[in-house]
Structure formats: structure tokens, C-alpha cells
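Data first, discussion second: the structure below is written as C-alpha cells.
The complex appears here without one of its protein chains, the remainder shown in place.
A, B, C, D and E label the chains in the order they appear, each numbered from 1.
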Amino acid sequence: MSALRSDGAVVCFGEVLLRLSSPGAELLLQSPQLNICVGGAEANVAVSLATLGHDTGVLSTLPDNALGHAAHNELRRYGVDTSRIAFTPGRMGLYFLSPGAGGRAAEVIYDRAGSAFAVAQHTRTDWPGVLRGAGWFHVSGVTAALGPTIAEATIAAATEARKLGLTVSFDCNYRAKLWQAWNGDAPSILSQLLAQSDLVFGNERDMTLILGASFTDARTAAQSAFAAFPNLKLMAGTSRTQHSVNRHALSAALHTRNGVIETPPVDVTGIVDRIGAGDAFAAGLIHALRTNFEDAAAIRFALGAACIKHTIPGDFSLASAADIEAFLAADLSVRR
Amino acid sequence: MSALRSDGAVVCFGEVLLRLSSPGAELLLQSPQLNICVGGAEANVAVSLATLGHDTGVLSTLPDNALGHAAHNELRRYGVDTSRIAFTPGRMGLYFLSPGAGGRAAEVIYDRAGSAFAVAQHTRTDWPGVLRGAGWFHVSGVTAALGPTIAEATIAAATEARKLGLTVSFDCNYRAKLWQAWNGDAPSILSQLLAQSDLVFGNERDMTLILGASFTDARTAAQSAFAAFPNLKLMAGTSRTQHSVNRHALSAALHTRNGVIETPPVDVTGIVDRIGAGDAFAAGLIHALRTNFEDAAAIRFALGAACIKHTIPGDFSLASAADIEAFLAADLSVRR
Amino acid sequence: MSALRSDGAVVCFGEVLLRLSSPGAELLLQSPQLNICVGGAEANVAVSLATLGHDTGVLSTLPDNALGHAAHNELRRYGVDTSRIAFTPGRMGLYFLSPGAGGRAAEVIYDRAGSAFAVAQHTRTDWPGVLRGAGWFHVSGVTAALGPTIAEATIAAATEARKLGLTVSFDCNYRAKLWQAWNGDAPSILSQLLAQSDLVFGNERDMTLILGASFTDARTAAQSAFAAFPNLKLMAGTSRTQHSVNRHALSAALHTRNGVIETPPVDVTGIVDRIGAGDAFAAGLIHALRTNFEDAAAIRFALGAACIKHTIPGDFSLASAADIEAFLAADLSVRR
Amino acid sequence: MSALRSDGAVVCFGEVLLRLSSPGAELLLQSPQLNICVGGAEANVAVSLATLGHDTGVLSTLPDNALGHAAHNELRRYGVDTSRIAFTPGRMGLYFLSPGAGGRAAEVIYDRAGSAFAVAQHTRTDWPGVLRGAGWFHVSGVTAALGPTIAEATIAAATEARKLGLTVSFDCNYRAKLWQAWNGDAPSILSQLLAQSDLVFGNERDMTLILGASFTDARTAAQSAFAAFPNLKLMAGTSRTQHSVNRHALSAALHTRNGVIETPPVDVTGIVDRIGAGDAFAAGLIHALRTNFEDAAAIRFALGAACIKHTIPGDFSLASAADIEAFLAADLSVRR
Amino acid sequence: MSALRSDGAVVCFGEVLLRLSSPGAELLLQSPQLNICVGGAEANVAVSLATLGHDTGVLSTLPDNALGHAAHNELRRYGVDTSRIAFTPGRMGLYFLSPGAGGRAAEVIYDRAGSAFAVAQHTRTDWPGVLRGAGWFHVSGVTAALGPTIAEATIAAATEARKLGLTVSFDCNYRAKLWQAWNGDAPSILSQLLAQSDLVFGNERDMTLILGASFTDARTAAQSAFAAFPNLKLMAGTSRTQHSVNRHALSAALHTRNGVIETPPVDVTGIVDRIGAGDAFAAGLIHALRTNFEDAAAIRFALGAACIKHTIPGDFSLASAADIEAFLAADLSVRR
Partner (left out) sequence: MSALRSDGAVVCFGEVLLRLSSPGAELLLQSPQLNICVGGAEANVAVSLATLGHDTGVLSTLPDNALGHAAHNELRRYGVDTSRIAFTPGRMGLYFLSPGAGGRAAEVIYDRAGSAFAVAQHTRTDWPGVLRGAGWFHVSGVTAALGPTIAEATIAAATEARKLGLTVSFDCNYRAKLWQAWNGDAPSILSQLLAQSDLVFGNERDMTLILGASFTDARTAAQSAFAAFPNLKLMAGTSRTQHSVNRHALSAALHTRNGVIETPPVDVTGIVDRIGAGDAFAAGLIHALRTNFEDAAAIRFALGAACIKHTIPGDFSLASAADIEAFLAADLSVRR
């Protein structure tokens, strides 16, 4: 479709987290057991892309203890290049999850303040060094939101990536609480990131924040973004209606400078785990763009990637392209 | 709303049971493991009310062994005052549950005959003593149904409670099998309990039994009950349609001497555990009445309390008022 | 209804398998644990029929090791006569299952090649000996598909059964992969089996394969089968629409030489485990026929047996006749 | 060795119980889960003997509910003939177990009063009918201790068994609490049982109780028993030293009218589950006697059966004769 | 024995932690599951004392989220008065545990920095208010080590407690890493705490640190402590030899101003969980002192309390006085 690069590894910059969740539909610590998985927005994108067959790497910092090494190993398990992960003294970023059920919403308790990643000296990073061999750079607004040093590093990384000819994708993923914690100037920082991006995952609310205008529809917001950011080629997003914790409807849109392609909503039933669906969407679109899908096929595939994630326990989407195609084809026959 | 007392503890009189249930959707003992929780109609009400911020106490008798003490501790865990629980030699009341799935109904095997509670000398209870500090007395028809001594004690307790100025609530909770086991005169005994009650949880079927008339709608039944029982101020009940074990619709009605407020049905999907929903409803209404909700808000809240219980494993509803309000608002966004 | 025998044991000839499935909705080996159950088409029929009160026996070969004996014991646990099971050196037939969720289909990995059953010398079987005391013989197309020796033995068994006056039922259960593995002449072999059968479980696709004609509806196919196979009295089958892994709709049809009875579709929600539903259907119909249900009641009961299986974990349907009737009556009240 | 019958089934008369135990070394209900197994002194003997290759049957009464049928199926799973088990309304006999660890002893809470077995009309049993086809009758003192009706039935059964030419074995298994509960005359009843027995499992403490003399060693006690009970041919028992919950030492003795054979103590380490070891001992000796071991080999084998039971979770000993021989040979190489 | 107060509640001041441990003997995150329990040195003492029948309260700060409330509830479950626990925004103090096995040591990863307790404004505490109704104050050196504010508060609390006539006990529990983290002057702070204490749990290494002298035996150290701290009446400690993770030997000593009582070592086998043994020892001794045991009986009981803790999963010792006595008596018979 586009002129985006399809060679080289996809390097994802962000924090790797441990998720600790209550079993089944239990409340947190209702019974004395927690299920563990590894996650984090950028790690999720990297694992999904590795599962879809791409070279990917995570650029991060983990504590040099059993938790950090276990998280590192879990990325490696799924084929992510972990050579850009540094180990330092410190604590592991955590989040606790009660998954909810029916009309009772999921609940997340973040416990990532002061983590090895959050306090790392990211601004000392040798960006040309860590981006060597890469063709794509991906980061999300969560990373930028973790504090001034990381925000600065994120902009430096995106800038360097662009300079080196990588494609840059950015997922707005706006979380007010994180920015408020250090009084960060989200519009300014996110603008600088968008200025370096080829592809943004976001919607009218994100652009309202970033551009300081008040958008009520995604297309207008996208057009303003294209006007404001000359490097930007694509804006993509999903739209979600929740009937219950177990049943949602998702649709997606892909905006180019020429127009928008919108999918019909997909009925997502039997939801097992919604966490990471946005990251699966991002990975699905990056996969489609790197393998030269047509625009309509690309956004349809990305939506399928997001939807099937809801059926897979854990933060990671472990679906292959064939799994996603079968989902989109509504083929429910037992695979033998 | 009403002139019901909102001060003092809520004392709930009834048996505390252990529930032993098969995991997931398994049949009982299909695999060699049982999940355990603590329950019992009045204990459920007490725990719900404690979770909603009320002083509550359970008045009961438990066996003086590891099971009885574990059950006692579980009430204490959720903030229920257990100082009115006596320990005696004897056995623990149990029930076994196969939770069912889809179109296969749940199955309960009661094993409570001869329990420490069932054989306790309740008629020797020092009622003024155990009701000291209380403002509300709650009991259900299950307690009265356990045998002549308990039935007599239940009436004595309600009578004393009224004499002491407590609000008395009574949940009909009619179980034919229990009454038949000792050939108890349910209409007579339940009438005596209703005579002492300010608030009854019941419907036209209960009133048909108690008043000896044949009611086909709840409003007429309530009016007859108000006529027959001068102390009675409120009758409340829920109505349930079951689409499958996993999806029900619930509505509720609150009858006053002046009229009735009926809620629209709420679609309850993704059901995890329906046991204790009636008790959660009772607790929800008692909470609303004690915190001076308007009638319409009160019955709506009580229905929300009943509905959200279906999403929480175990007999106890552990939902806060905020959780219930979020459920009623259908707010399904992940809480962070 | 028919002139089918209702006395004597039902002997089911086929492989007994171990199923190893990932917990919950997990992918295979996503976490390091597998749940185990025993299955296999004919074993499933035998266990269902035993649960419904019939004398049943499985005719099979198992490896003489801890796995084979455990599988044998599991059949015995449910009341199946295992005296026709031989133990030989060799390996256990296995299959691995990832159960799927929502719009993600279940996935099965068969690992049964070279099993003790597959390599057994079935042609040396003393058929009159093993059929002694039996009144009914049941086999499925999976058994015939396992290789030339077994195919031959299957025909010999059905022929002998007919000669001895047993009712013969045959479930087509066509699996292309199995036949292709040894280039087996499925139409010829299945024809020979049908020639001996009183009752066949199949549909227009099966008859298209077997009769070499191209049927597009079940009734025409059944009529052709009745014409081709003079011993054949009944053809039965189900029709399935899948909304998601968790929700299907099932209907059933029973063809006689006089006409067809078709049930309306039943909405099957809250699906826990769809494996073995076809075998539960077969068992349900055999039960109905052996206990002299009217045709319409028989096919309705068989459909109920198939539907309720979806709510029971494992390959076996463990539903009693009362459970099935309650399901069909949509009685969802808690059984106490 | 002896003139004991080796043909015919071994019929074991007693209650079948469900055991509910806390996982690992936890206290009861420390976490909300219980592991379940089936047990009961005579059922344990029957399962062990079936595993050792003998025809065995359990004569018992179970509640006609999911628990009773599950217990019944578990016996059937291990090859025990369950045709002598009656199902009646009532409750299941239970016991709760906290297994202990190190220097903390195991704890058992019996909950078997009023069980279907305890209240059954055993005196109406058609003893010749139920003993048809049997060659051996086994019962323990626990059965006799459950109440006057059962005590009477136990004596009647043993008497009839002797009359019919069966070998009668009796395991004293004295439990003071059970006798005290109904003020039963243990010495008189146990004497009547011993009078019918060929083989008794007991020691000097049992004989002190039964014979009203004060024995301090087993040999003198055995000699007095032989003098008092002309039918008695053998007395066997084990002696146990407990170093910790996880390490015991066991020895055994077999008394004949001619003398005694005593084994050296066996060091039993890595104990997993000591419950049922006495029953495994009884089964081991009955096996040895029925298969004509020499006396010394018989008591050695029985001791091995008792010891290996400590390494098997659950009440049942599931060890084969080969397993027991390997244990006695201290062969710890991995079996491949 | 001593003039120590035996009336009033025991108030324990310290952090309540969640422990997250790998199942069985697994390494941390070897499989994706963690077992959870609640602990913390002072909470452990409070729970043990409550289990032994004392009024106890924990004075602490917990995060106002699901984790903090779950921890709070777990204390309440075991009968600890939690009315002195404040809830504030913040994070929960955690520690991760790999329990080890055989010759592989346990491993702990602390993750308590920045917890709600660590950052709370303890110096604003109304000490007379929180100590109202108390007769005993207990704190450990871990609490003082968490930072300058807490250290100051700890001294203030002990000083106020002494002023109010409470008995003060102090467990040195020296952890170099915690002090180094903020460069705290441990000798000075611990001295001030000891100056207020009636009873100290410690040994020659602790006194070497605190008194700045070099002690090589506990008696000399105790004598110097008695000389330095006029309020100090007792010093107690245990001595441990580790044969393996699963087998230790423990002895204990109680120093008075008049002399020392030393126990012989106890062989502790079958170790399930060693964490919290020191706290169980402290609770055992406080129990013995408050119930007027003789010195020798007191230290023996405290050692028993420490030893039996090794057999109980979790941080809390849940042993009753009867359990401890049975342990000390080496009574390993099954409790029925």
C-alpha cells in the first residue's frame, strides 16, 4: 500500500510489566492465588508481531532479579529479540487485575511507580546503536507518560529513528493519571512524537488533546493531524461498544491523506481477556502494512487481530495470521 | 423514606453453612476436588451489609471444630461481629453444589440435618442480651423451617426485637422440603413472624401460603398483608426469568401501604454464581433504607445489589455501593 | 416403535483415547498443565448408554501400561463392561485439545497412529465369543478408517452381529484424513457396513460419499440409502449452526422408510465442551429406541442428549434421562 | 499355608466414606479448597484386594444422590463388585482430614453420624443372598461400633458366613469414641465376632479389651485368643514408631497356634498419606493367604503392602504385587 | 514469673505485607502462578497471639485499594483488631518468595520501598489515642529500619507506651540492607528502642551492633544489655542449625537478670514454611509471659511455637496452645 518500509526489525520501546490477576471471575485476593503473565503495551506489540513472523525487539530496562529475568525469558519464549533489554537494580513494574464478569467491570491496580524502567537513565541511550538493524520503531503514549526523562528519551528515539530512515508508529494510548502524576505537558510531548510518526493509533479524543482543537469525529481529527504533521501518513483506531464484560462490538477505521476506510462492527462474544486488544490491533496493522496488504484488507486484518485477542488469556496475542483469517471468516469448525 | 431505624447494628439470626462446590462446570465429584465457601441466608445478608459499611452481627451456633472456626473466621474476615456466635460440640451444616451451565440447571444437595445449629437450645437464648446494641433484626424463613425449637426461638427473637424498638425484617424464603421434614405449621409460624416485621421479602406465592388466600399478583398480596399485619410497612421482592444458567433477567418491586414501585427488568449476563442473590437483594434494600434512599432509588439499588451478586463467586456479595452504582450505570470501562 | 431389539447388552467396538486439553480457554501448553479425560466415539456411546441404564460393553485393545489401565478403569467407573478389552504392549491413542473460545475455534491434534488398538490383530477376534450376551452392536466410521485390518474386522463384526440377530447401528463419522492416510476405499467399506446396519447416523454428505450420488438434502439421501440397503430401517442426524464456540443451535431429523421427523432447532448456550455431542446423540437415540419411545419422542430425546452434552466437561455425556428431560423442558430452577 | 479358602470373592461389609482433605500441608480450610477421595476401612481392603487381582465386593448402603453414586463409581473404577451396595435416601458419611506435617499431627473430623449406612436396616439383610458366590468375609470393628443394629448385623453376617463355609477375617480397629456414642458393649460384641473369625487383625490392647485380661505382649494375647476362640487360626498386627508425620518405622507379626513370625522394622520415609495403611496390611495378608504364601513370606508381603500405602495419596492402596515386591527389595531405580 | 502486665491488648506496630510465592518447590515464575499470603513481622506476632487467645491489634497503614483491604481482612479473619489500621493512597508492600528445597536455599525479593506504610506520616500519630486500651506494645527492628520518619515514630511509640505503663517488647530483627538504604544510624535508634523495652528478642550479634562492643556469647551480651538498659528485664533468642531447607534444629534461651535458661535443640523435620518462625517464637513467649508460665516453661513453649510454625504454610502461625503442647510432647497420633 504505502511507502512504509517492510524490511528490518520492529523495535518497540516501553516498559515490560508483570500482570497478577485473580483466577476466574474472582475479586482480587478473594482466594489466595494469582495468575501471572507478562505484558506492557510495547511488549505486547512485539510479541504479536513475532508471532506473525516479524523480527522484533523490545528496548527496555528490567530489574536484575528473578522477576525481571522471568519477564525477559517470556519475551524470548515468543521469539522477541531481547538483546536491547538492560538489567539494573530496582523493582519490577506490576499491575494487578480483577477481570470482572457480566456487568461487573474489570479493575486494574497499577504498581509501576519507581520501577527499574521508570527510573532508568534513558537519555543516556545510544540511539543509533540500539536502532541498528531496525526498520521500524514503535512506541506508545504510556511510555512517554512515565516521567520527564522517559518523555525526552521517547522523543529522542523517534527523532533518531526517523533520521535513520525507520518507519515510526505511535500509539497515543492516553492515560490522564500517569501524566498528572508528574504534571507532564502531554500535548507538547505527544505533538513532538506525532511529528516524527508515519502512523498513529488514535482517535478524535487524542487529537483534541494534542492539537488543542475540539474534534467530534475521527475523520476531521485525522485531517487536522495530517495538516499539522507532514510526516504522518496514516491514522488508525478502533471503536468499541460494550454489552457486558463478556461481549463487545468492535469496528475500526484507517485514515489516509486520501480518505478513510471503515469496517463494519464485529460481534466479539465469549470474551476471555480484553487486555492487550489495542496492542494486538496495532501489531495487526503493522503486520499488514509490512506485508503490503491493500488498505481495506489491512484494516480488516488489524480488526481481526484485535478481536481474536479477546479470546486468548494473557496480555499477548498469540494468534497466527491463519487464526486471524479464520476468525474473520467466522470458521468455527474444530481444527483437526 | 420510612420511619425505619438507621442506627444500631443489624443482627442476623440463622445458620452458617459451608458450601462445597464442584470446580468450573463439572458435575459433583467428576474430578476429585471441591471449592469451599461460607454461606447461609442470614450470614450472606450480614456480610453484604458489612461490605456496604454497616455494623452487622450474626447470631448463630457453630461446631467447635476446625470447620466451625473456619466459618466463623470467614465472617470475621468480612467485618461481621461474631461475638453472638456460640461454639458447641456437633457437626457443621453443609451443602454441596454443582453449579450447572447453559441449559443444565444447578443442583444442590443439602447436608444440614443434625448440625450444631439445628440441635442448639435456641429457646434458652437471652434475647435482650444478644440484641443489645442492635437497631435491626433480620431473619429468614429458612431459619424458622429448621425445626420446632428454632421456629419458636425465631418468633421469640422477633417479638423481643420489636419490643426493644428494633426494625424487624423477614425474608420468607419458603422451602417446602424443610417444613415437611418435621411437619411444621408453616402458615402459623410465618404469620407470627410477619406480625412482628416492618419489612418482608416475599411475593404472592408466599402470601398465598401465609394468609391462606390465593393471590395471583404481588400488589393484591401486599395489600392483604398490610391489612393483616399492622406493623408491616414494606414488602419487597424480585422476579426472575431464566434464559439459561448463564443469563437471567431480574426485576424488583417495593410495596408500601401507599403503592408499589416496580423496576424494569435488568439483563444479567455472564452469570458466575447465582447463589445468594436474594440475600444480596435483602441487604441492598436494608442498606438503602438505613441510608435514607428514596423508595425508587432504594428498590433500584437493591435490584442492582442482587444483579451484581451473580458476577461474584461464592455465597457472599462483596460489592461496594460504588460497584453497585457502576453496575446500574452499565459502566463497563476498566477501572484503573 | 420399530422392531429393534431392546434386550441384551450394547457392544461398542472402537478405540479408547486419552484426551489432553489445555485449561480454561488457554492455547495448548500456554501454561504447563493439561486436563485429562477418556474418550473415543464408541466409548462415549457406551458410557452414555450405561449412564442411561443400559448394559454396555466396549470391545477394544489398550496398552498394558498405566495409561491403558487408567482408561480402562475410567470406563469401569461409569459402569461399562470392560471384559472385552484386551491389553497388549504398545502405546495409548491420544488427542490434544485446545477448546477455543468465542470466535476462536477449537483445535485438535490427533496422536493415535501406531496405538495398541491401531496395530492390534482384530481379524483374529472370535466374533461369536465377544458378541455373546449382546443384543446390539455399535461402531463408527472412525474405527473403520484406522486401517485395512480394522476395516475388515469392522465389517466382519457387523456381519456376525447381524447373523446373530443383534441390532446393528453405525455412525458414519467420516474423517477424510484418516482414510487418506492409508488410501482406504471409504465408499466400499462404509457400504459394506451400511449393508449390515439397522440404524445409521449420517446425512446427505455421508450418503453422497457412500452411494456415489450427489445428494443435497437428507431426505433424498435417506431414501436412496433405504433403497440400497434392505436391512436399513432408520437414518438419523443432527444439523448444527455455530454462532460462536460458546453458542450453537442444533436440530435433528429421524428418517424412516415412511417419512421423516424433524425437530425445531434448540439454542445451545453456555457451551462448556462440545466434544462427544454426536456420540451423546447416538446414545440418546439408541436409548429411546431400546425403551420404545415413539419416533418423535425418540428424536427429541436424542437431540436433548446431544444438547446437554455441551454443558458437561469431558468426552462423556453423564446426563441421566431426567437431566435430559429437564433440559428439554428448559427447567432451570436450582435442583435441591 | 493354612486351610483357608482361596476361591470365591472377598465380601467386605462396611461404610464407604468420602474424605475431604486440605491441600498440601495446609490446615483445614486455610485455603478454600478440599481434595476428595473415597475411603472406609472395608472399602479400602476391597480396593486393595481388587488391585491385587482378587474378586471383591463391598456390601454397603449409600445415599441415593450425586455423592453416593460418585463413591459407588469410584469403587467400580478399581474393579470392586458394587452389586451389593444399596442406595437409600439419606446423607453421605464424611470425614475431614488435615494431613499434618513434620511434628504436627494429622487431624480428622468425623462427620458420619446419621449417614445412610448408619441408619440402614442392616438386620433385614438376606445374608445367604448377599454372600452367594463369596469365599471370604471381611469386616472391621468400626462397622460394629456404629450402633446396635449394625453391631447385630455384623455378628449375624459373620455367623452366616462361617455357616456357609467362608473364611472370616476381622480387623479389631477399636475406636473408643464410636462405642461410647451409643454406650455399646464392645467386649461382648467383639467377642462374638472373634468367635466366628479365622483371622483377626489386632494386638495386645485389643485382646485386653475383648478378653478382659491385661496383656502386655502380643504373643500372650494371641495365645489367649486362640484358647478362647476355637475357630481362630491367625492373629496379625503391625507396630509403628513415629519419628515425624513424614517418617515412621513399621514392623509386623503373624501369630499362629504354633508360634509367631515377626518382621524386622521397615523404615518408611517420604510419607505422603498414612491413612489406610492398616487396611492395606489386611489386604496384603489376605492376598498372601489366598495365594498360598508361606507364613513368613505372607507377613513380609503384608508389611510391604502397609508400607507402600504411605507413599500413595488417598485412602486406597493401589499398589500391585510387583510394586510391593519392588518396595520390599528397596529397588528405587526409575521404572522405564 | 515477672512483673509484666498480662491485661490489655497487645498492640503491634509494623508493616503488613503481601507474600507472593512460587508453588511447591518451583523457582519464581517457573510456572505462571503465585500463592499469596499476608505477613509482616508484627502482623505475624499479632495473629499468633490472637490465635493463642489474646486481644491484639495491629497499628499500621495500608493502601486504600483491593490489596490493602484484602490484607486488612486477612488480619481480621484471625481475630486481630484492625481499628488502628489507616488506609491511604499508595502501594502495597510486597515480597516474593521462592521457598527452596533440599540444599537449595529459599530466596526472597523485597518490594516494599515506597509502600503506603513506608511513606505514611507516622510522626503525626496520636500515640496516647492508639495505645488506649492496650497493655503491651510490640515492635521489631524492621519497622525502625524503614526510614527516618518511621524510626522516630517507633521510638516515640515505645516511649509513650512505657509512659502509659504498657509492657514493651522489641524484636531486633536486624536487616543491614534496610538500614543502608537510607544510611540510618541503627545503633543509636535501636539503643533508644531498647531503652524503653522490658523484653528484647535478640542475640550477641544484635548486642554487638547496638552496644558497640564485641560479644561472642549471648549471656555476656545479655548482661551488658541489662547493665545498659535499666528497664530491660528479659532477653530471648533462638539458635538454628540448618541440615537442609527441610530439616533444621532449633534451641532457645531466655536471659533474665538472674541467669539464663537454655533449651536443648529440637529436631524440626518435614519443614513446610520457615518464614515467620521468629515471630511465632516472640508470640509464644509473650503468650507464656502474659499467662504466667514459669521461665523454663515459657521458653520451652516459645520454642515449640517457633518449631510448629515450620509445619504451617504461610507467614502466620495458626497453632493453638494445645497444638504446641502436642508438638512438644511429640504426640504424632492422628487427632480424631
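As a working rule, a residue touches a chain if its C-beta (ideal position, glycine included) is under 8 Å from a C-beta of that chain, and two chains touch if they have at least 3 such contacts.
Worth saying up front: this structure is predicted, and the values here are computed from it rather than measured.
Listed by label, the shown chains that the missing chain touches in the whole complex are A, B, C, D, E. Although one chain is not drawn, its touching partners on chain E can still be listed: residues 24-27, 30, 100-108, 110, 175, 177, 242-247, 274-275.
Remark: the residues of chain D touching the chain excluded from display are 268-272, 307-308, 310-314, 318-319, 323, 326-327, 330-336. Although one chain is not drawn, its touching partners on chain B can still be listed: residues 31-33.
As a working rule, only the chains that are shown with their structure count from here on.
More inter-chain C-beta contacts link the pair A-E than the other of C-E and A-E. A repeat of the A-C interface exists among A-D, B-E or B-C; more than half of the contact pairs are identical by residue number at B-C. Spacing of chain A relative to chain B, judged by their CA centroids, is 46 angstrom.
Among the residues of chain D, those in touch with two or more other chains are 27, 30, 32-33, 107. Taken pairwise by the contact criterion, the protein chains are fully connected, each one touching every other.
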